[in-house]
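One protein chain is absent from this view; the other protein chains keep their places.
Up next, chain A:
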Amino acid sequence: MNAHAPLPPAPAEGCGVSVRQERGQRAVFCGLTGIVWLHRKIQDAFFLVVGSRTCAHLIQSAAGVMIFAEPRFATAIIDERDLAGLADMNEELDRVVSRLIERRPDIRLLFLVGSCPSEVIKLDLSRAASRLTRRLGPGVRVLNYSGSGIETTFTQGEDACLAALVPEMPREAPNAPPALLLVGALADVVEDQFLRLFADLGVGPVHVLPARRADALPPVGPNTTYLLAQPFLADTARALESRGATRLAAPFPLGVEGTTGWLKAAADAFLVPQARFSAVTAPGIARAEQALAPHRARLAGKRVFFFPDSQLEVPLARFLAREMGMAIAEVGTPYLHRAHLADELALLPAATRVVEGQSLDAQMDRARAARPDLTVCGLGLANPFEAEGLATKWSIELLFTPIQGYDQAGDLAELFARPLLRRARLEV
């Protein structure tokens, strides 16, 4: 996974940003957590984690309120019989999958999701997936990826899942016209907005990965250019490139500047005249500016400190600094893909401190010393920091809220303004 990915040779230069690496205790989610949104995005897919009770407990705790609906995920819990070799793990897995398919005949795509225990005992889920595909095909396809904590951090689970889908994408026709592929799970409403904008620009055909249904995977090939909608898709990008697709370098579509830069990258690749680009984007930009203004009043001049969580931290810091006038105390990120984030790093204010990785207690000490006006951190830290008097924005919400594009720019700013507004409002 990303941890093993060779870093691109030339890190972003000239941006005046200091990037430091830190190691130690990490308070982050594992990649299994991605299931929480992926199972809603891909409507006919089911996610079967092969792991321990801890894995089952994690997803059910993370799934929070969703747990009243019948979810499309479950855990095959490895027990002592499996470990002692009293039961053949592959037979056991086949049995569990059969019971599952019986219960959920609507499943078309089954992901076997690797976990720390299954990785450590080296259970070969890719062989199991191809064996089960042979047995259950053509009605059900079985794929595998790893969402283990030892290999993936939070959003990298989505990366691993999408990367597993890439080999399944149909081959683009040899004489296919240039096509654009948007990569990364977006809220349906955001996806629809972007598709409308690209249609107005005359860019097309445009496909999305992941598609809403597993049997509607878009084609890919040398005539495909792709735009990453999320910053955490290193493996997916590599897999797409191995199928001949080309990445369009761009900032990420957060805020006005990011969204314009992101759309512009595609517009340029598809030779859209500047006049048309301006005409199509102008209404969105105007609406976004209008929506951002009231939040800017609350956020400008405030200092923000990011703990590492999702890899969204760098683009979010860029947005808050450049469009909301905030000062950046520190940007923590679990991994920094220097090539994919080159445009973002270039836009960060000079001398911004970016920290890749984490040593939890040391970072908490730095946050306490910096006394930022807003601390962006996970739910394990948020209430303890609040009790110490630091205002926090819990970071997971940034994955569970539509935040990309012009028409969500105001909502994005509001997410950061809300804790400050609330503090100002409460009299107890």
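Throughout what follows, contacts are C-beta pairs under 8 Å (C-beta built on N, C-alpha and C of every residue); 3 or more make two chains touch, one makes a residue touch a chain; residues count from 1.
The definition used in the following text is that contacts and distances are computed from a predicted model.
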item: Per UniProt record, name of the chain withheld from view ["CoA-transferase alpha subunit", "Light-independent protochlorophyllide reductase subunit B", "Electron transfer flavoprotein subunit beta" or "Multicomponent Na+:H+ antiporter subunit F"]; value: "Light-independent protochlorophyllide reductase subunit B"
item: Residue, one of A:19, A:42, A:56 or A:267, that touches the chain absent here; value: A:56
item: Contact footprint on chain A, counting only the chain that is left out; value: 1, 3-4, 25-33, 50, 52-54, 56-58, 60-62, 64, 67-68, 70-71, 74-80, 82-83, 87, 89, 92-93, 95-96, 99-100, 102-104, 116-117, 119-121, 148-151, 153, 361, 378-384, 386-387
